[in-house]
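Below: the structure, in structure tokens.
Missing here: one protein chain of the complex. Every other protein chain is in place.
Note that the chains take the letters A, B and C in the order they are written out, and that residue 1 is the start of every chain.
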Amino acid sequence: MKFRWTRMAGWVLAGGMAVSCLAFARPAKAQGTIKVGILHSLSGTMAISETTLKDTDLMLIDEQNKKGGLLGKKLVPVVVDPASNWPLFAEKAQELLEKDKVAVVFGCWTSVSRKSVLPVFEKDDGLLFYPVQYEGEESSRNVIYTGAAPNQQAIPAVDYLMNEVGVKRWVLEGTDYVYPRTTNKILEAYLRSKGVKPEDISVNYTPFGYSDWQARVAAIKKFGSAGKKTAVISTINGDANVPFYKELGNQKISAEDIPVMAFSVGEEELSGLDARPLVGHLAAWNYFESINTPENKAFIAKWHQYIKNNKRTVNDPMEASYIGFNLWVKAVQKAGTTDVDKVIAALPGIETPNLTGGMAKVLPDHHITKPVYVGEIRADGQFDVVWKTKGLVPGEAWSRYLPSDKYIVADWVKLKCGNYNTLTKKCSGQNYK
Amino acid sequence: MGKNMLWISAWKDKGSRWFLGALALLFIAAPILNQLVPASSAFHLSTYGLTLIGKYLCYALLALTIDLIWGYCGILSLGHAAFFALGGYAMGMYLMREIGPRGVYGNPILPDFMVFLNWKSLPWFWHGFNHFWFAVIMIMLVPAALAFVFGWLAFRSRVTGVYLSIITQALTYALMLAFFRNDMGFGGNNGFTDFKDILGFDLHSDRVHVALLMITAIVLAVSYLMCRAIVESRAGRVLRAIRDAESRTRFLGYRVESYKLWVFVFSAILAGIAGALYVPQIGIINPSEFSPINSIEAVVWVAVGGRGTLYGAAAGAVLVNYAKTYFTTAIPEAWYYALGALFVLVTLFLPSGIIGLVRSRTNKQKGLRMQSDKGERPIE
Amino acid sequence: MSIRPGKILYIENLTVSFDGFKALNELTLYVDPGELRCIIGPNGAGKTTMMDVITGKTRPDSGTVWFGDNLNLLALSEPEIAQAGIGRKFQKPTVFEQLTVFENLELALAGSKTFWNTLLARITPAQKKRIYEVLDIIGLAQQPQALGGTLAHGQKQWLEIGMLLMQEPQLLLVDEPVAGMTPQEIERTAALLQSLAGKHSVVVVEHDMDFVRSIAKRVTVLHEGRVIAEGDMDQVQKDPRVIEVYLGG
Partner (left out) sequence: MSKFLLRPGVQWLLVLLLLASRSAGPLYAQVPSPRDAAFLATLGQLRDASFPDKDNIVEQIARSGHPNVEAVLTAFLQDRLYFRNQDQKIFLLKPGEDEDASTYDLIDPITLQSAGSASSDGFTKIITNNHLRRVLQETLARFRLSSTDAAVRMKAVRDMERNLSDANAQLLQERSGVETNPEVKKEIGIALALAALNSPDAQARLSAVSTLRHSLRQNVLNRLDDLVQKSPDGSFAESDAGVRQAAADAVISIGRWRTFYSGIQTLFFGLSLGSVLVLIAIGLAITFGVMGVINMAHGELMMLGAYTTYVVQVAMPGHPETSILVAIPAAFLVAALAGILIERTVIRFLYGRPLETLLATFGVSLILQQLVRSIFTALNRSVATPDWMSGTLQLNDALSITYNRLYIVIFTLLVFGALLVVLKRTRLGLEIRAVSQNRSMAKAMGIRSEWVDALTFGLGSGIAGVAGVALSQLTNVNPNLGQSYIIDSFMVVVFGGVGNLWGAMVGGMSMGVVNELLEPYSGAVLAKIFVLVALILFIQSRPRGLFPPTGRASDNQ
């Protein structure tokens, strides 16, 4: 008897699944709309960081539509969840470009996710705006990098520590993946070029999500007690940061003694922990929520109103998304179409104001100009800007401090190549005919 | 056992007919729909569709291998994705060497990530992967070797049930951590990507994707028939005997451990092949493929499809992954609910999976209710 | 080696203890070729433990177990022991529930049992014939395709005995064969076991005294892991220690 019942239930379940599939049918492609793809993880490990960018993009699209859309058409966001799963990123990118035929995609956070979708974008000739600081060493025709290249974050930050703080001894602490590896590689080369002795540089890598920092922090404390002024350059990735800083706080490493300069810790990460023990530790970004400009105030107000929460923070990748979106809008208006090739052609040279009173300009290598700020952590999890670069720094895809890419340049205007060797006059590493 | 024999035996069984039929259909339809049907037509099969189906088939093969050891021999491996990933990495290494001087740094020998980590020369374990045949051998040899060593240790000392499951999990977890290390020489977190071509054929062209899909379909069909051959041989009956009463089987004079070992190794090899077919179609392989969750998910596919039927496992893999593809787009904010609910409900109401549901209508006398207890005994 | 040659099974000074408790205590026991030996004794006397040791499931603390004059069972694994020609029927009938009666017997077939051989093995007419013989003997000829799990308790007992026969062992260890059988079935079992004796050596562990009387030539009484009496049924029943154990106990 029971058996019959479960079988019944089974059929009901099967039916239910079928119905649900119909129920969630995609919105039909309406006429006079422009589809905008949003490719950020909403689940899995990266959701912590990426969900916010999805909301930002939605807010910007919403706002643009209020202004009457683009070229007289409404923007329709197409949100998918690549679930922090790198192959899934490629699959979803393909879906957005081939199935939904979106005009542009805003998305990705980690380097590996970008690397995973890159071939797709180049094959299907899509356009991706990538809003996160990254390791450089790349310039694709189909990607606009609105985050910082190493020379827009790492190098100035080190300059600050070396010149303003007088640091003599360096700990390069990072999570073991490509961004820290490259950044540290560049920094090591840079420091050596500035005459820092090898024994005064300690490089260490820890795995993702590393949570047991006791021993490492103790080691840093030891390294820092050698008499010379010491600083830590942290390229520790997202969720390993909270336990790291908690441990710093507990082992009473004060910023006055051993300041930690972080490249991946912003307002949002700090909102996730009690910042009081961290006062004075540093971060280098191209934007801080605390920067006092009208644009910024307006943006923060809009964000709080959109997300219906006045406590929600704003961070650098959000500004990068904001810049990216506006750059695309301007380019489309200039090109008079959303056709990717025309938009890509139109992009270099386009300018849009960033949130800190400067102008973000798309350069021939598909990176943009950015100011660089160094901030000190405040007790309330915000930053006080203690230093900024004079004027804007143009992003460089290839670092001039690495022998391997000294002679490589990227130029999509004249050379039409992202990886052009000025010695051999050859263009290599490109994916499409 | 002769192939023709096998065909007949497979043909006797309705499920096999459906399964092989579907594969044959796919084999014929895919190239036509993609190549001949114009892109404008509603019936056109896009590259996206191709890749998707290709992925499902690879997963189906993985599910098949799990069903072979779990459904028929009661070995629940929570680390089978490890063999899948190893095969994938072997293929990936070949594809990386195939790039040659077309890499970002234009180094003819070293893959980009090595140039970038200042490696001066190719590590020993990378030699030979510039030959396809070598890669093919490794695709099968590496998973086989690992499975053999691990299985020999585990089965000889009669590690069973949860203990076995958990150490397989430890195995894949350790491998994941190892492959995450950049110093290992496997590209760290980024793994391998940006492949150019395979055997000189451009990996970005639809033709090659169609070809890969067709190959995958064939491999899946052949693997299926081989697994059938095994489970329908007397050895297959011994396996089921082991699953249901291990020590009784021993008292009949069977060396239980060697049976487990061989079937485990065989399934590892197939898993490796699945991974190798997966990589060129997806275009990336990285350590997250080793993550224990992947293995657990694969087990879930088998359970959803229905254990101990082989084609049920394959069907489960396709179904669950289609659901995933679909939900992540249709309800990106809430697809965990849908998938989670699916798993819970299936386990509660379909103890022998979707296939069990279908079969329970056709042949009732086969005591399917008991099929649901398969694989559970070793744990009690 | 033993001082009495020509036995099929030599158990000498066998001691097994499970955390402190001595299941077998210096047990010494011999079985003649072709003999039908019954072993009785109250619960915990060590009957099943003895079988476990013989079949390699349990390793003793001390003592020796030889099969024939030149096979040291303690050095062998269960499969090897089974291959050597010792078959066992468990107290709780264990057949392969997911396999048909026919398949159950097929797996019990004597012959090479390595993976590769069974993988390619095809069943020969002779083997088929043998299986049907056994099916007749155990009275399951009508339902060779029934799943083991669907059989009645008694039928399972028979099926398991059938599996023993398929193995064609020299020595059969039969643990409580008639538990849960109807009187008729018991009779047939008795007949069967007696018919087996002579060709094979049979060791039967049983509680059911009538049954034992009906079949036994020689009876061995175990108590607290050692032999306290041995001989034919009447002698044994007169033995004061046995009476003390069974009645005064």
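Here is the rule we go by: a contact is a pair of C-beta atoms (placed from the backbone, for glycine too) under 8 Å apart; a residue touches a chain by one contact, two chains touch by 3 or more.
This one's a predicted model, so the numbers in the text were calculated from it and none came from an experiment.
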Chains shown that the absent chain touches, full complex: A, B
Which residue of A:58, A:201 or A:255 touches the chain not shown here: A:255
Hidden partner chain, touching residue among B:90, B:300 or B:317: B:300
Chain not shown: contacting residue from B:129, B:180, B:224 or B:266: B:180
Residues in chain B touching the chain absent from view: 76, 150, 153-154, 156-163, 165-167, 169-171, 173-174, 177-178, 180-181, 245-248, 292-293, 296, 299-300, 303-304, 333-334, 336-337, 339-344, 346-348, 351, 372-373, 375-376, 378-380
Sites on chain A contacted by the missing partner chain, in the whole complex: 42-45, 47-48, 51-52, 164-165, 176, 204-207, 209-212, 214-216, 218-219, 222, 225-227, 239, 242-243, 246-247, 249-252, 255-256, 259, 268-269, 271-274, 277, 280, 376, 378-380, 382, 384-386
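Heads up, the rule we're going with is that only the chains that are shown with their structure count from here on.
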Chains touching both chain A and chain C: B
Central chain (by mean CA position): B
Farthest chain (mean CA position) relative to chain A: C
A-B against B-C, pair bridged by the larger set of C-beta contacts: A-B
Computed distance of Cα centres, chain B from chain A, in Å: 34
Residues of chain B whose C-beta touches two or more other chains: none
Of all residues in chain C, the ones touching two or more other chains: none
Contact footprint of chain B on chain C as seen in their complex: 55, 57, 77-80, 82-83, 87-88, 90, 94-99, 103, 106-108, 113-115, 118-121, 123, 147, 149-150, 163, 167
Chain A-facing residues of chain B, complex: 46-48, 51-52, 55, 101-106, 112-113, 115-118, 177, 180-182, 188-191, 193-196, 204, 282-284, 286, 288, 323, 325-333, 335-336, 338, 342, 345-346, 348-351, 354, 357, 360, 369
In the complex with chain B, residue positions of chain A that touch it: 3, 6-7, 9-11, 13-14, 17, 20-21, 24-26, 42-43, 79-83, 85-88, 90-92, 94-95, 98-99, 111-112, 115-116, 118-120, 123-124, 137-138, 176-178, 181-182, 185, 205, 207-208, 404-405, 419, 421, 426, 428-429, 431-432
